[in-house]
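One chain of protein is taken out of this complex; the other chains stay put.
For chain A:
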Amino acid sequence: MDTITTKLSSEEIFNLMKQFITEVIGEEFVEEMDITPESSFTKDLEMDSIEIVSFSEKIKAHFGEQIDFTGWLSSMDLDQLINLNLGMIISYIEECQS
């Protein structure tokens, strides 16, 4: 478990998220996309639920107990999950670090 303790900037978190997304859906799909903090997981990135599970697992493995990512997701209803975008995750991780 490569748990980190140093505080990351929002840009560093964004780059890390992009890396995780690439690992989950594959480089060939990511190359065709313009990933921004506004990118939503289901509409823009077209990730399905099992891919979001993989993505969540990567976040959990990276940040360890520092953040309760699954707990945060579980508080959302279906509409919120569908509209979830990268910026919201970046803000959440930043909050957990502060």
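Couple of notes before you dig in:
Note that contacts are C-beta pairs under 8 Å (C-beta built on N, C-alpha and C of every residue); 3 or more make two chains touch, one makes a residue touch a chain; residues count from 1.
We adopt the following convention: contacts and distances are computed from a predicted model.
Set against the options "Alpha/beta hydrolase", "Amine oxidase", "D-methionine transport system permease protein" or "Xanthine dehydrogenase", the UniProt name belonging to the omitted chain is "Alpha/beta hydrolase".
Chain A residues in contact with the hidden partner, per the touch definition given at the top, are 25, 29, 42-43, 46, 48-50, 52-54, 56-57, 70-71, 73-74, 76-79, 81-82.
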